[in-house]
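The following block contains the structure, expressed as structure tokens.
All protein chains of the complex are present and in place, except for one that has been dropped.
Each chain gets a letter, A and B, in the order it is written, and its residues are counted from 1.
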Amino acid sequence: MKRRTFVKGAASLPAFSALAGAAAYAQSKEIRMIESGGKSGDSIEVGYIEPLTKKTGIKVIRESPSSLGKLRALVESGQTSTVMFELGSGVMVQARKLGLIEKVDWDAVAPAAMFPEAKNEYGFGYQYFSTIMAWRAGQKEPKTWAEFFDTKAFPGKRCVPDYPHYCLPFAVMATGVPADKLYPLDVDAGFKKLGEVKRDISVWWKAGAQPPQLLKDNEVQYVICWSGRVVGDPAFGMNFAGGMADLSYFGIVKNSTPGDKAAAYKLMHEMSLPENQAKAAEVISYTGPSPELDPLLPKDRLWQFPTSKQNKAVQWFQNAEWWADNGEAVNKKWEAFKLNL
Amino acid sequence: MIGASPWSRRLLAASGIFGLVFLAVPILIVIPMSFSSARALTFPPPGLSLRWYAALFGDSRWMEAMATSAILAVLASIAALLLGGLAAYGLRRGSFRGRDGAEGNFMAPLIIPTIIVSIALYLGLARVGLLGSFLGLVVAHTVLNVPLVLMVMGVAIREFDPRIEQVAWSLGASWSHTMTRVVLPNLAPSVFAAWIFAFIGSFDEVIVTSFIAGRYQTVPKKMFNELILEVNPTITAVATLLIGLTVLALAAVAAILARAGKLKQTLV
Partner (left out) sequence: MSSARQSTGFAFIAPLLVLMLVAFNAPIAYMLGLAFWDKAHGFTLEHYAGLLEAPVYLRVLGNTMRIALVATLANIVIGYPLAHWMRGLQNRARLVAIALVVLPFWVSILVRTYAWIVVLGNGGLVNRALQWLGLTDQPVQFLYNELGVTIGMANVLLPFLVLPLFAAMIRIDDRLLQAAASLGAPPRTIFWKVYFPLTVPALAAGTLLVFMLCLGFYVTPAILGGGRVPMVSNLLDTLINQIPRWEQASAISTILLIVALVIFAAYRRLDRKASAT
């Protein structure tokens, strides 16, 4: 009893707790991360890094952009300078299979409440984004994917992603497969559907900036695009229903030093706090993984966010595991399909 | 062309002007868009404003990126011009074992897909501890731009009559004298073309730079991120400023040359 009070009392002294920390690990004062850059990077700075630095004095240096190739090069080169790496959901599974990332020590992160899919063994899902249908304001509004791909009832040019994992599932849904029965994906049915309407697909996009620009220029009338690109602009109509929710993760780079990892977990903890996620959502229309985020967001913008209750309920979640196993084979078919457009 | 009929002259002028207009179209679009008041890239601009210039000069990250890009391009283009120019001379005038192999090797950075080069340079620079350093960037950009220099200078040197050099040598001129007084003045237009290719090659490079630059931001690296993630007219303001600077620089060169009455001799 006595001893316990002593420990408790001593631990409250800053000097002692610092000493105890040093005994367990030398927590780094400065860490590096590689993230995707642009507005998303700004949202990380404002939402998570600033509060972390204020609380702990840990500095975080951001580099961009991130790609799986860069991660593999980073690990193969034996560098241990960068501890956190931003990865898309499919890419995270790939990175895990290639042994490029380590398990996240969730006990050390001690996160606030999170949606379960964001709390991955190998990654912290920090930012939700949705792939949805959108159209030029004034067009006849499709409700389902069958309607979206029905070019007779809904005339107009289409613009869809030039990435099989962002495009094929919607084509399969258009054949009448419900979202919960989507996987294993009937790839051939998807290609058949795309083949039927290929004359009306004028652009297959690679850059997320393309679909909104093409809608504005009236080059196309219907698009499949990322939600953050079109929300809040009266020139566009959109529908989250049947859309695909997806997550960007932060992984821990293989062979990182314990000190860097300790600091990275501190940052992940900040990322789990709803008040910080609300700050990040002011910069970008994508949201963090807290189920308690909605009340902190501006009411008039709730409909714009991938995770607000009304939107999350009507979407389905990307199956990264399936794509990690089948991506290469599907991609070969995709290239062949594109050659015959 | 001497004695050509008026019709063929007109046809030539028409096709020449067509070529220039074709080249200039993007400039004619980009400059007005930079003064646009719209939030996205639209043409014609709905209204005029200087907001994108304010955004550019108000953002220290853009200014830093411009400085980094300019210094990097100057250093890398000069290194590529020196090393590539010397090599072109050696390849054209010399004859030694493995000459063709060496030349093929020097052209390889142009041929091997950039993304493969990116990863290779990443691993290589990491091994020698230059990853994410400015020196590493300069080395990478130099290697990437050598083929452009070699291509242009190689042809120019081959076409330059070696007998002229031989005359200079036989008259007792030193090697450096022959180079600076005889060879280089004759090659000036090609040297200029080679240098500007190397400079732009570096200034516009984005794929390798994104891989190995670490914290360094260059203009295209920053633009690439902005365009992929968000179309932002600030980039048109950057382009307009660069165009303006080039026009001023060329006008200054023209004025100096005209005053010296040398416009004819220097040709460019």
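Methods note: a contact is a pair of C-beta atoms (placed from the backbone, for glycine too) under 8 Å apart; a residue touches a chain by one contact, two chains touch by 3 or more.
The structure displayed is predicted, hence computed values, not measured ones.
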Discussion item. Just to confirm, in the complete assembly, which displayed chains does the hidden chain contact?
Written reply: A, B
Response to the item:
Considering the complete complex, of B:56, B:75 or B:156, the missing chain is touched by B:156
Worksheet item: Which of these, B:38, B:55, B:74 or B:107, touches the one chain of the complex that we don't see?
Response: B:107
Discussion item. One chain is left out of this view; which of B:56, B:183 or B:219 touches it in the full complex?
Written reply: B:219
Worksheet, complete the sentence: Contact residues on chain B toward the hidden chain run 1-5, 8, 12-13, 15-20, 22-27, 29-30, 33, 41, 43, 83-84, 86-87, 89-91, 93-96, 99-100, 102-117, 119-121, 123-125, 128, 139-140, 142-143, 146-148, 151-152, 154-156, 158-159, 166, 169-170, 186, 189-190, 192-193, 196-197, 200, 203-204, 207, 219-220, 223-224, 227, 231, 235-236, 238-239, 242-243, 246-247, 250, 254, 263-264, 267-268
Item to complete: Could I get the residues of chain A that touch the absent chain, sorted low to high?
Response: 67-69, 72, 90-91, 94, 98, 162-163, 202-207, 210, 213, 217-219, 327-328, 331-332, 335-336, 338-339, 341
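The criterion applied here is as follows: only the chains that are shown with their structure count from here on.
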Worksheet item: Taking each chain's centre as the mean position of its Cα atoms, how many Å separate chain A from chain B?
Response: 38
Discussion item. Show me the residue ranges of chain B that touch chain A in the complex, using the header's touch definition.
Written reply: 40-42, 115, 118-119, 122-123, 126-127, 131-132, 210-211, 214-215, 224-231
Worksheet item: For the complex, which residues does chain A have touching chain B?
Response: 36-40, 61, 63-65, 69-70, 72-74, 76-79, 81, 207-209, 212-213, 216
